[in-house]
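Missing here is one protein chain; the remaining ones are kept as they sit in the complex.
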Amino acid sequence: MNTFGHTFRITVFGESHGKAIGVTVDGVPAGISLSEDDFATDMARRRGGAGRGVTPRAETDRANTISGVYRGFTTGAPVTILLENADTRSEDYYALKSTPRPSHADLTASTKYGGYNDPRGGGMFSGRMTAAIVAAGVIAKKTIPEVRLSAGLVSVGGSADKTKFAEIVSRAAAAGDSVGGIVEIRAEGVTAGWGEPFFDSVESMASHIAFSIPGVKGVEFGAGFGAANSTGSNNNDAITDASGTTATNHDGGINGGIANGNAIVMRVAFKPTPSISRPQQTVNLETGLTETIAIGGRHDACIALRGAVVAEAALAIALADLALRDRSRRTALVADDIHDITGR
Amino acid sequence: MNTFGHTFRITVFGESHGKAIGVTVDGVPAGISLSEDDFATDMARRRGGAGRGVTPRAETDRANTISGVYRGFTTGAPVTILLENADTRSEDYYALKSTPRPSHADLTASTKYGGYNDPRGGGMFSGRMTAAIVAAGVIAKKTIPEVRLSAGLVSVGGSADKTKFAEIVSRAAAAGDSVGGIVEIRAEGVTAGWGEPFFDSVESMASHIAFSIPGVKGVEFGAGFGAANSTGSNNNDAITDASGTTATNHDGGINGGIANGNAIVMRVAFKPTPSISRPQQTVNLETGLTETIAIGGRHDACIALRGAVVAEAALAIALADLALRDRSRRTALVADDIHDITGR
Amino acid sequence: MNTFGHTFRITVFGESHGKAIGVTVDGVPAGISLSEDDFATDMARRRGGAGRGVTPRAETDRANTISGVYRGFTTGAPVTILLENADTRSEDYYALKSTPRPSHADLTASTKYGGYNDPRGGGMFSGRMTAAIVAAGVIAKKTIPEVRLSAGLVSVGGSADKTKFAEIVSRAAAAGDSVGGIVEIRAEGVTAGWGEPFFDSVESMASHIAFSIPGVKGVEFGAGFGAANSTGSNNNDAITDASGTTATNHDGGINGGIANGNAIVMRVAFKPTPSISRPQQTVNLETGLTETIAIGGRHDACIALRGAVVAEAALAIALADLALRDRSRRTALVADDIHDITGR
Partner (left out) sequence: MNTFGHTFRITVFGESHGKAIGVTVDGVPAGISLSEDDFATDMARRRGGAGRGVTPRAETDRANTISGVYRGFTTGAPVTILLENADTRSEDYYALKSTPRPSHADLTASTKYGGYNDPRGGGMFSGRMTAAIVAAGVIAKKTIPEVRLSAGLVSVGGSADKTKFAEIVSRAAAAGDSVGGIVEIRAEGVTAGWGEPFFDSVESMASHIAFSIPGVKGVEFGAGFGAANSTGSNNNDAITDASGTTATNHDGGINGGIANGNAIVMRVAFKPTPSISRPQQTVNLETGLTETIAIGGRHDACIALRGAVVAEAALAIALADLALRDRSRRTALVADDIHDITGR
């Protein structure tokens, strides 16, 4: 459903062209300083707005804190953030109602909800919802301040040459087309031991939320798919000291689903924006006949551009949840209880 | 934790060298025929046992049904399956207690649990646990009999040439090394509409459980990472009729997280088995000094070989859960309630 | 945490004197007609406002639907309702900050959250939060329209004479005191079979949410505590026809945690409002010395008065959740699958 997380738990709501979208973050520890300014940087990163590949829709995205903060600190109550929807131009989408956009959720949403879904701007399936993820990510980051997160594009439209990214996106936009891209997210400072067996491994939790970001079609950790092409002797991370430092980080900071203290490295593949102005074939649900459509409106030519901060927020949320879960277990182990791993 | 799923929900337990491993499957609809023979085929697929790349450990893996079945049919009560651990040779592992195996969970498990974890054969982090996933997968498949699942290796050690797979694995085994591989799983017959927004998309649920399989480092759907290298005009799946049929399936049967009726296509990357007999560097936790180890015992030279049936079971479990969830919603929409998608 | 329910799932947020309180209802089937007017009746029932025993705080409680409704019907997306907080007079409470009110959450909240909790009007522990429950209850009732719910006071201040209730409350209010009361809620039209084993029985789910209502200290079903004083021959409900009709309803419509088709009967005990203007002993947390306080502000002299509609909403929410859960199982049983109960 629209809730993710076990102990640090977020619930998103809203639709692209409704009154507002928002997120409720439950399980936030009390005593964390939080102001609306804290959201500004990541909201601005997501908004982009300048470059060629990003929709000119003006989203001010001032985070309106409804609950859970008192005199500048979190209270232990759920924190609800509202983000108003301004500058919606639903008329852009009206023409598409009977002609579902290829590779969009228009048809699946209508099928699932018997036609009752809100079709305006993709409704709750819109990329607009990622603003709620970014807002929740800000709170997650403040919950685990020891972790340093960063994210950036490592590939756009098949090229890994960062000097070409802007040009590739511009060219696609000019051609009424779009391109995909790959984002790499790194989390340094993760405490060894975070991650729960069996199903709530770091990879399971992080991929779960990453795949909820619209347009994500692949997730890998460390060497990822590259590890499948390798040998054990090349891929294994040799351990070089008693704290678990390793010579390489092909495992992306995770063994057996549990953080090993190295940087968590996750890569997320975004498909090309499905909304393109070039003509595409779809079906007219009223006539039952195929039809060619060209999608107007404002769209990113490369959703991976905004995707970096969203995927970073997603990883932050997963880690905040696993951090709080590990703590409840950790405190049960006092110093003199620590067992000799050799079992003697 | 050790539970996955919302409405069709599995809980695994056990350790590699303990008395038994097992799984409790809750939410199984009443009235499904189920006998211990139903488990035989998939258990045999997982066991392998013949080829060079698979450990010779004899796991008979007779599924012992403890509960939830009466006179050959499921009763609506939780189904618990026990799989005894026979032929365990813990002595193989004793030498490794103070020298954690590189790229294994030995060190993270010890860190997380203060040394109290069961180290024998990797304890609950062992690939042995995948037998419980396979058993649960059998029940999942019988819950959604309309879905036809298949899985196979599409790449081993970097080669996509299936005629070379056996040779690549044999050569790695002979060299005391191991290789990775990629498994592709297909699910045909999935009802359009399965999948829940926002966080419980088909991809989110399927990747969550797939990443809990030991050794999995990457998951992708449809064109996956390849989509990131493509353009919208090439990657979009043109809709060719009113039932949602598409000319291509780059989206892997999923739009906006919701199944569109096409085959679900998932690929899972397995890293090379970390247990290799070639010498590797690790640290001796007693002395604090680095040390070179060679791992004896019986190990698969390519865990992806067994991984196919396990990943197929994982996808079946995720789909069974989403199928039951969709049903509760579906029945609320009676025929004459179905809205005109055009909103008129 | 602040979420209840499995398939029909509500999340509440807000504080008594913050900007707003609200509730997100997830899992609402698409296609249910819902307008802001639908909330008016139950909101008015909760508000009370006329009688002596109810606080004169003016809560307009217009339900502001933020999401999940489009053109008058639910869309399948989460429905978020905001209720603004108007007419808050925080100054009433400031005097109490260092002197926690007896039998209130002031001290436990401060202990739990290290003093960071929002103390104004009880923060998230306020009876104000029950407006969110009532709003969610309205949606729950529309989800299970076949069920007819009613609730009423059966006892006030120890008297079961309904003609005396108003007088008892008035007298208590005049004396600066308060009284408790018992609410009985009935749900007719519940489908036999709702309720999940083992832990999610009708009683377990209904009591879980009922005990989250501030001031509730007891919950019973059917004969309840009275059954403990009875004998099997008197308490058993004789079955009088094949549809399961019973001569009596001492079990309150539930056997083995599963609805049997009779009316569900739940009684909820509310303690007297702890806020009273009569002097009480507490401790001054600044001085560490005991102190006598008299609580000003506006308070209900009998929270059970408003409690009826709140407890009714709570039962509706629990039943909506169990109804949707039962449906997912039900649809797996087609007519010719129905087994002969005699097992022949």
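Note that the chains are named A, B and C in the order they appear, and that numbering of residues resets to 1 at the start of each chain.
Following the convention adopted for this analysis, a residue touches a chain if its C-beta (ideal position, glycine included) is under 8 Å from a C-beta of that chain, and two chains touch if they have at least 3 such contacts.
This structure is a prediction, so every number in the text was calculated from the model and none was measured.
*Asks:* Going by the contact rule already stated, which one of C:V216, C:I264, C:A308 or C:L324 would touch the omitted chain in the full complex?
*Replies:* Considering the complete complex, C:V216 is the one touching the chain left out.
*Asks:* I'm checking contacts with the chain that's been left out. Which of C:G18, C:G76 or C:P272 qualifies?
*Replies:* Checking the options C:G18, C:G76 or C:P272, the one contacting the hidden chain is C:P272.
*Asks:* Can you list where subunit A touches the absent chain?
*Replies:* Residues 6-7, 27, 29-32, 71, 73, 76-77, 143, 197, 324-325, 327-333, 337, 339, 343 of subunit A touch the chain absent from view.
*Asks:* What residue numbers in subunit B mark contact with the hidden partner chain?
*Replies:* Looking at subunit B, the ones touching the missing chain are residues 1-3, 9, 11-15, 18-22, 24, 26-27, 30-31, 66-68, 70, 73-80, 82, 109, 112-114, 116-118, 120, 123-124.
*Asks:* Using the document's contact rule, name the residues of subunit C that touch the chain not shown here.
*Replies:* 1-4, 6, 12, 97-98, 100, 102-105, 107-116, 119, 122, 124-125, 129, 155, 157-158, 172, 177-182, 192-193, 195-201, 203-205, 207-209, 211-212, 214, 216-225, 227-242, 244, 246-247, 250-252, 254-260, 269-276, 278, 280-283, 285-286, 288, 290, 304, 326, 329, 333, 337-343
Everything below uses one rule, namely that only the chains that are shown with their structure count from here on.
*Asks:* Centroid of subunit B to centroid of subunit C, CA atoms only: how many Å?
*Replies:* The computed centroid separation for subunit B versus subunit C comes out at 42 Å.
*Asks:* For subunit A versus subunit C, what separation do you get between their C-alpha means, in angstrom?
*Replies:* About 36 Å, centre to centre.
*Asks:* Multi-chain contacts only, two chains or more: what residues does subunit B have there?
*Replies:* 6, 197, 329, 333, 337, 339, 343 - these are the residues of subunit B that touch more than one other chain.
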